[in-house]
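Have a look at this one before I ask anything.
This part shows subunit A:
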Amino acid sequence: MDVIMPQMGETVAEGTLTVWHKKVGDTVSSSDILFEIGTDKVEMEVPAMADGVLAEILVAEGDTVAVGTKLAVIEGTGEAAALSPDAFEPEAPKADPAATPVPVAERPERDRSMKLSPVVRKLLAENNLSHTDVTGTGRDGRIKRGDVLDYMKGGAATVPTAPVPAEAPGAVSAEGITVVPFSYRRKMTAEHMVRSKATSPHVLQAVEVDFSGVNKARQAIGADWKRQEGYSLTFLSFIAKAVCTAIKDFPHINGHIEKDHLVVFDQVNLAIAVDLNFEGLVAPVIRDADLKTVTEIARATNELARRARAGELTPDDMANATYTISNNGSFGTLITAPIINQPQVAILSTDSITKRPMVIEQDGEDLIVIRPVGILAQSFDHRAIDGSYSGAFMRRVKEILEGKNWVESVS
Partner candidate 1 sequence: MVKKATAKKKTQEKSMAKKAWLNDDIGEENRLTMWRLQLEVRHVEQRLHDLFFQNLIKGTSHLAIGQEAISAGFGAAMRQDDYTFCTYRGHAHTLVRGASMTGMIGELMGKECGMLKGKGGSMHLTDVEKGAMGSYAIIGAHLPIAAGAAWQAQYNKTGQIAACFFGDGATNIGAFHEALNFAVIWNLPVVYVCENNLYMEYTPISEVTAVEHPAADRACAYGLPSIIVDGNDADAVFRVAMTAFDKARAGGGPSLIEAKTYRYSGHSRADPATYRPDGELDEWMKKDPIPMYRQRLLDFGVKEDVVSSIEEAVLKAVDEATEEAKASPPPPLESAYTDVWADGGVSWRN
Partner candidate 2 sequence: MAELTYREAVIEGIAQEMRRDNKVVFLGEDIGKAGGVFKATVGLWDEFGDLRVRDTPISEQAILGAAMGAAMTGLRPIAEIMFSDFLAVCWDIVTNQIAKSRYMTGGQVDVPLVIRTANGGGVRFGAQHSQSVENWAMMIPGIKVVVPSTPADVKGLLAAAIRDPDPVIFFEQKALYATKGEVPDGEHVDEIGKAKVVREGDDVTILALALMVPRALEAADRLQAEVGISANVVDIRSLVPLDTQTIIQQVQKTARVVTVEENPRLCGWGAEIVSIIAEECFYDLDMPIVRITTPHIPLSSADELEDEMIPSADRIFETVRREVD
């Protein structure tokens, strides 16, 4: 009889074998305690449930294995009732399936030891996972397709209606405390952020921009745009266009930092950070953004955001970014110090644009006017460029946003 890791609770997927009470060669009877297991909730003694001789021990003391994993083999005479119906394969109502009289030559014995099926290999490779990351719930602990998919989702089955992070399965609640395990995506983001800060000496520079010129263009075509495209023409596309234009004068902004050199790109591949319902960030890329018009950028941004939220981004969508914009404007924040998307040189945050009183000079006089104003803040990597270069770039961006005839650009 195979001795397997029982399931000691509904939400428990694995257990640790803590102590063997018998050793190989010992005679056991069904009521003898054979081993002890521990989960994060309980410790338990488990009887042998069969008479016979303990022929094999497959899992050592201290090992943690998935529910259903074979722990030992008892060669014996009788079998008592199963510990729990779920823990063992249900007894076939007829004769043992191996006796099904299909000619042997037509059904060779299949080896079921840990093998990764093609679809599992594909999913692991595509998502940079190791099979050791994933708990297998198939026969003999095999990793099934569903196991990988569940792991990647972090177990979140539904999209929350209120903006509260989804609780992963296995979230354990006690009085006043809720433990929320990191989903796969959370873990990846966390690692990236730590690594970025540890690699780049971040410096933050900000400019205040008057968006009235941009606003004229938005008002000129905004209603038609919304009607035809189904979404609003926001400030982001204009900012992106201005950034791409400014990069032509400050090419070192558009590069990747290697150990001791900067790789500068002619192509501007602009990554736009997209939030996925508070479950994480992705930054899909608009290729050759400098060759696109404002409206083309707007469409591309919308499409990428849609695909990101639908989980339809392809590896091509994510590759080869040279500069990143993180748009936080919708939250009403004043300023954000973004973390650089490695190995890029810099990242720009856009925050809220609100009406504020501004002083302008007109005919030699100072006037107070109401303008839509927002802060653009760039974090740059001080290894590659200095404050003067970055500052000049930011000034250029501001000049373009405030000075260009945007109405002409969108008509």
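Here is how the candidates were picked: all candidates are chains of the complex that A comes from, given by their letters.
Simple rule for what comes next: a residue touches a chain if its C-beta (ideal position, glycine included) is under 8 Å from a C-beta of that chain, and two chains touch if they have at least 3 such contacts; residues count from 1.
Computed from a prediction, not measured in an experiment: that's the story for all the values here.
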item	value
Direct contact with subunit A in this complex, candidates 1 or 2	2
Complex contact set, residues of subunit A against candidate 2	90, 92, 94, 97, 100-103, 106, 110, 117-122, 138-139, 142, 144-145
